[in-house]
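Note that this complex is displayed minus one protein chain, with the remaining chains in position.
A, B, C and D are the chain letters, set down in written order, and residue numbers restart from 1 in every chain.
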Amino acid sequence: MNETALRRIFTVATPLLLIAAWWGYVELFNVPRFVLPPPDAVFEELVRLFASGTIWPHLAHTVGIIVAGFAIGSAAGFALGFALGKWPRVERIVGPYLFFFQTAPKIALAPLFILWFGLGLTSKIVLTVSLVFFPVMVGTMLGLRSVPANLHALCAILKLSPRDKLLRVELPAAVPEIFAGLKVAAVQATIGAILAEWLSGGTGLGYLMVFAGTTYKTPLLFAMVLVTSLLGIAVYQALALTEKWLLSWR
Amino acid sequence: MGHKVEKLKPAEKTSSLPVLVSAQAVTKIYRSRHGDSVEALAPTTLDIHEGEFLSLIGPSGCGKSTLLRILSGLEPLTGGTLTWRDGPPTAGSDVGFVFQEPVLLPWLSILDNVRFPLDVFRASRAEANERARAMLALVGLGAFEKSLPKELSGGMRQRAAIARALVYSPRIVLMDEPFGALDLLTRDRMNDELLRIKAETGSTIVFVTHSIEEAAYLSDRVAVMSARPGRISAIHHLDLGPQRSEAIKDDPRFYQWLSTLRKELR
Amino acid sequence: MGHKVEKLKPAEKTSSLPVLVSAQAVTKIYRSRHGDSVEALAPTTLDIHEGEFLSLIGPSGCGKSTLLRILSGLEPLTGGTLTWRDGPPTAGSDVGFVFQEPVLLPWLSILDNVRFPLDVFRASRAEANERARAMLALVGLGAFEKSLPKELSGGMRQRAAIARALVYSPRIVLMDEPFGALDLLTRDRMNDELLRIKAETGSTIVFVTHSIEEAAYLSDRVAVMSARPGRISAIHHLDLGPQRSEAIKDDPRFYQWLSTLRKELR
Amino acid sequence: MIRTLLSLAGFILAWWGLVVLFDVPSYLVPSPLELAEKFWFLTTQAGLFGHVPVTVIEIIVGFVIGTVVGVAAAVLFTRFPMVEVVLNPLIIFIQTAPKIAIAPLLLLWLGLGATPKIVLVAIVSFFPVLSNMLSALRSIDPNYGALARILKMNAFQRLWRIELPQSMPLLFAGMKVGVTLAVTAAVIGELMGARAGLGYLLSLGQETADVALVLVAVILLSLIGYLLYVALGAAERRLLGWHESRASAAPAVEG
Partner (left out) sequence: QEKVTIQIDGAAVPYYLPMFVADHYGYFKEAGLGVEFLYANAADILNNIAAGNVQFGFPNGDAVISARANGLPVKVVHSTYQRGIGAVLFKTSSGIESPADLEGKKVAVTSYGSPNYIQLQVMMAQAGKSIDDVNVEIVGTGAILDALKSDQVDAIVFSMLRYYALQAEGVDVGMIASDDYLPSKGNVLVTSESYLASNTEQVKAFITALDKALKHIVEGDVAAEVAMAIKEYSPTFAGQEEIVTEIINEVFVKTLWQSDDTRANGFGYGNLESWQTTIDTALEYEAIPEKFDAADLVVEKPSEL
């Protein structure tokens, strides 16, 4: 009870404290605007963006990529993790390529994505997916493999179909591992969307950031950084809540 | 004394019941991670008859659980053959297994745990609930159907696991020390319930226990195992009649069997 | 019959030994996730005397494990007080606990598991190995010191857990159905070993069991618990003398106690 | 091993075949031969192997710092949940804040040398480790907590002897994700301002439309990441022989 109250206080107080620290730093060290604009300048910029409505198409674009990339990426990651987790032989054959591909820096591969998927939305979503799937895949693989041996025995006794086994036993048992991956994936989805927009296109928060960066509009830049981070935090918190609910039995 | 000891004889003429499953020179060698191997089961031959109650007794580590797991198909053989009369069980509802530790799904309530097999076998919701509730009442957990496994005591968890294994009336039930964590009174009650269920459904039961009284009280036959390498040293056909009840404890033959079995185990 | 029943009397004049820990009107209410609560322990008063062997018996789910966990400090009280003569134990080596399930660390070999407390207490490596090996030999696992817990049978795992709890000769040992998964022979041997260790170290032992024979064989006093809400319904001081051995089974008073306790449990 | 080599050979042959068959111009996809030539040229004449250690050191140092801080943060969060409430938004903020935006700040605070790159690598590899380690610590069987309390183990003993071993599988999963991110972070770091390193070579290749150079840099970077990944896998196999996920196969009997 006391703890929840404290928790509530902190959820409000932490951001305020951070803003105060930011402001204090800018004032005290006389940090120039183009390195780090003061909070009020960023706030004004935010107000302007929202009041004039210019932000909406950009926001919608980015949210769209995040959601699509996250959804497709986690689904793909889950499917791959499932295949690799269930059939170690598959892991031995395709694993090395997957891991190799995954470590290749995405910024360098981006031109390839454009080559293959064009300049449109597809290549952006593909880029996001390529960042999202891996943590989910690793989590799913581990989760499915960590199912306790005696639960496997129970399934074998009851001759559960693979589908039943997956849905009724393996998935619930793998929730902690899968969600650990999903949370990382949520952050990756935001990074991916921004990176994709950085590479091409004239809409989206990522584009606005490049625009702000190359035209030295630092308040706009930091306003976008804030909005993106809030998006990331929102996705993350949604996941954390879902996980808490799914794991309420613990 | 009128009892018959079969010393590892493959065919058991003594039983009039048809053989349900026959283990022929079955062996099990576990390989441990360091490469050394443990011979958990030396060549073991055992017929299990349709509808009988067979107990396995023997010292800790002698291979009782291993034999049970082999019979259930959980553990692959490293030698010998396992022959089922009508082919190995194909439906999940054919075999019931009570593990040595209660294996419950920690995210399901007790009721849902007991209902789990029925859900898997796609029984109707209403019927599943009804049967699961009845089973829970039988094991004395009626008041705890909403609890999670971690909210139960050790013995209560084991009772839930027993309820789950019996709720779908499997044709053969394999039970690994099911009543070990129960107090005497509950244990006696569970023994009688088990006999009643068996009489009703005609199930075959293979039962591992450390209690000689329990083995003698419940079983048509008792297989005595000895350790390292595990093997069946004797099989006793108990001539205490098919109908068991508290009355049997007045029968002197019951006590004779107790002392015989106790001696066998030394 | 010469035995004394203390009906929940706080002070026990009958015992000449000093009180080690005293539980005064201790209660435990568990809150489950749906907000409803289970009264696991109604106000319970119990003194545990230095160097005594006290058994707790009672039906499944009556609160034996809960009481033991409260005594060990694992479970916070929801009412009453717990008073230690010299203050609550401060060193980890003061208390030994055998959990109802063997809680072994799956990544350590059996030897390392048994040595674990000694490593935590920073005993020298050589001494730790020697004592752990001796303890393993005692519980009959000498040949399995390199195995991993998952490579052992249920009973063997439980024996390893017992070895771990006794390896550092704790002043008070709390044991929750330690011998439940063992066969009679092993159990008898372990009973005698436990008595021997107790005599050597002078430890105080609180012991949960479902076996009345075991309780009577081992204990100075037996506390009988009844269920829902759990409470101590009677404490019996067994007048079977301080030295226990197989010989006690020739003493008619032993059998009188068995039948008394059995009746109490009905 | 042989199978890996065979499959690798197959892959290269297929690549070559495609390039030859469809007459792909080398500015789109160079053939393996061209790439090999480029590689040879770079090593012999352009000091390629002077660039490799620069990046490798950034990756490894940053990754180790990120992992250690991640584990420490997870432990701190489970011991003091309030700390998590306070710090979590900040952490996610730092994770999602585009690195291009904070790069000048990092340079301002940390100078132009290897430090900002290492910090960037640490930041990105920190998060998967934290996330997985938290899950792991929260999944620990309460029985082990009870054992620790009985033995009155101190916080360090509990961490070292119980929590870390128990968390190993998830921790390794987090580190595997972290290592792949670390490579990208090192590249981004080198784009912020550098004169050596594979990330620098990569940007040089992009600046001069030198596809072969880009590919050589990418392949080397992937190789570094992959080798680290393999090393982690090997360590995992050594340490996790006991764990279910490492049992030779799931139960042999299924249907």
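In this text, contacts are C-beta pairs under 8 Å (C-beta built on N, C-alpha and C of every residue); 3 or more make two chains touch, one makes a residue touch a chain.
As the structure is a computational prediction, the values presented were derived from the model and not from experiment.
Within the full complex, the chain left out of the display contacts the shown chains A, D. Listed residues D:L35, D:L198, D:L213 or D:L228: the one in touch with the omitted chain is D:L213. Contact with the chain not shown here comes from a single listed residue; of D:I12, D:A46, D:V83 or D:A146, that residue is D:A46. Note that of A:I114, A:L154 or A:M224, the residue touching the chain absent from this view is A:I114.
Residues of chain D in contact with the chain left out of this view: 25-28, 41-42, 45-47, 103-104, 107-108, 111-112, 191-195, 200-201, 203-211, 213. The chain not shown here touches chain A at positions 32-35, 107, 110-112, 114-115, 118-119, 198-202, 207, 210-211, 213-218.
The rule is short, and it goes like this: only the chains that are shown with their structure count from here on.
Ranking A-D and C-D by contacting C-beta pairs places A-D first. Averaged Cα coordinates give chain C a centre that lies 50 Å from the centre of chain D. Averaging C-alpha coordinates per chain places the centre of chain B 51 Å away from that of chain D.
Annotation for chain A: residues 149, 153, 156, 159, 249-250 touch two or more other chains. Shared interface positions of chain D, i.e. residues touching 2 or more other chains, are given as 242-243, 251, 253.
Chain A makes touch with chain D in their complex at residues 3, 6-7, 10-11, 14-15, 18, 35-36, 86, 88, 92-93, 96-97, 99-109, 115, 134-135, 138-139, 141-142, 145-149, 152-153, 156, 159, 176-177, 179-181, 183-184, 187, 190-191, 194-195, 198, 206, 209-210, 213, 221-222, 224-225, 228-229, 231-233, 236, 250. Of all residues in chain D, those touching chain C in their complex are 141, 143-144, 146-147, 149-153, 157, 161-162, 165-166, 168, 240, 242-243. Those residues of chain C that touch chain D in the shared complex are 69, 72-74, 90-93, 95-97, 99, 101, 103, 105-107, 116-117, 119-121, 148, 150.
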